[in-house]
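The block underneath contains the structure these notes are about, expressed in structure tokens.
Omission of a single protein chain aside, the complex is shown with its protein chains in their original locations.
Here is chain A:
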Amino acid sequence: MEVFTKKRRDFGAPVNFSYTEPYLIDSLAPNPELHKLWVERTHRDQQFQTSREMSEHEVNTDRIETISRGIYHKEGGWPKEIDPTESEHVTRYRKKIERDRMYAAALRTLQTTCETIIKQNNAVEINEKYFDSAEESEVQSDESDVPTLKSLTVLRDPNGSPEDHDGRWARKVVWRHEGAQKSRKVAISYCSLDFDKRLSVDIGGYGSHNCSSYIWDITNPNFPEQELSATAPITCLEYHTKDTNLMLGGWYNGMLSLWDTRKGHRPVDTTDIKMSHSDAVLDLKWIKSKSGMECASVGADGRVLWWDVRKFSSPIDTMEVRLPAWALAGRNRPGAKRSSRGSARPGARGAAGTTAAEEKPVAPLLGTMCIDYDSAAGLNKFTIGTETGHICLCNSKGRTPSERISAVFHGQHGAISSLYRSPFYPKFFLTSGDWSVRLFHEEVGTPILASKYAESRVVDCNWSPVRPGVFASAQANGYVDIWDLVRRTTHSVLSTKVSEHALTCCSFDHSGNLLAVGDEKGGLTICEVSKSLSNIGSNEKHAVQSVLDREQKREKNLESRMKESRLGKTTAKVEDSVVADLAKEEEEVERLFLESIVGAHGSL
């Protein structure tokens, strides 16, 4: 190695080159070992493409907001000195014009041109519609069997920033009932249930947070029709079943309120916070009663409260949702007294002599996610879905809490996000939760139909109000599935991506033609379902009933079979002896057979 050194004081000094003899610095001798390692590369890989390169672009037009405004119309065009309201002035002015010679001349020429065209119109129908029949057949082919979903409009949370569509969750959507017509009004409760946002809300109060929800007219997606204001985010809304001016809402802080849409955006009445739920209200329903003014609400605090909306100061009745002892012991119903040795928990085994109800276990309160009430199923019957995935069939007439819960099913693996009884068959109900949708019958503890696990969480489901076998389910990956039990029970008949964001809710309107789907960013997509999904076929009600009955029977049979196999070893012993007998018989037959063959051989 050559090191070149130079002293600091010589820096910048003029250079002085001089001639020297060449000298060898280093010499590397060739290494024959290395030469042996030399390998010639025979081929090499290279990639190239012969097809044309493509790219995909998506373009969407800008969202244009339009407003309609009223204008005051008044008759105009009159000269300044004439008052059009004075009939004398007007007739005088008209007479003056009619006396004009130009006027008569103009009219004379116009008469001929107009007459020509009038006659022409009367002679030939130039705009006649040909091929009427052809068009009709086209319409018929449109109504063919392929189910489709067409999105009509998107309603966005007005409080979100319009650029990134970052609104609050559209947590629940309810359609206004307008008889048999297509509903036009839809109410959406906007409420973020994100954990992060929840924290900031708790620290800063709701001050910085807009708590209003809105009622929209779906023909005007630019501005909501009416505001429903509240002092806490509104988690759920429900139209009164008869009077669509009344709107019931549950709040994030556990309170309930009633709005009358005729009386402005402020609630008419709210419940006392001390008597309300101690956590967010998650679902509520109107109840059929004499006054028609009663409702029930469930909350994350694990209580069901019954209210009279005319007297909001305190609830009529309360119920705590705890699993009864028999449910903790793994049974569906209280009735059977036989202590099930196999399935009982270790704790329950100690109290073999006592009935389960006397144990007084301290079961935890279960946060309730949803409640369903259908007067057709029973005036006092409620169905509750909990955060733990249990479905409780309740009876509001029971005196003790354990009497009130008449059956507990294990519904889903996770929280039950929604639960609806079928509008046609009140004994059947649909639940959504974890990654599946399941159909239950009141008397069978296991689902009679269950969808396959989807790729994403199922956040909501809803029955079609017109087709008995049709329901929709919304998933967290933005897809909506539509099921038709008449066609298929294993797969959905239609699966469409409705939004880029996770969905939160879906709901059919009362005519069954429109489906509203809400997403996490405050968007609500209104979709129109194809006619094949909204027109009831002949005899369809019966067909679906038979499908459901068949599945229910099968599940019941399976259940009883399970019970039998669990019942005892005595039957198993009997079976053993039967099997032994059979084996003996078989041997005997075989022996006889062989003998006969051998005999035949001998004779040959």
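Rule of thumb we're sticking to: a contact is a pair of C-beta atoms (placed from the backbone, for glycine too) under 8 Å apart; a residue touches a chain by one contact, two chains touch by 3 or more; residues count from 1.
One rule holds in what follows: contacts and distances are computed from a predicted model.
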{"item": "Omitted chain (choose from \"Signal peptidase complex subunit 1\", \"GTPase-activating protein GYP3\", \"Mitochondrial inner membrane protease subunit\" or \"Dynein light chain roadblock\") - UniProt protein name", "value": "\"Dynein light chain roadblock\""}
{"item": "Per the touch definition above, residue among A:Lys36, A:Arg99 or A:Lys274 touching the missing chain", "value": "A:Arg99"}
{"item": "Selected from A:Asp45, A:Glu88, A:Glu125 or A:Glu455 as touching the chain missing from the view", "value": "A:Glu125"}
{"item": "Given A:Gln111, A:Asn245 or A:Ser596, the one touching the chain that is not displayed", "value": "A:Gln111"}
{"item": "Hidden partner chain, residues of chain A it touches", "value": "73, 75-78, 93-94, 97-99, 102-104, 106-111, 113-115, 117-119, 121-122, 125, 127"}
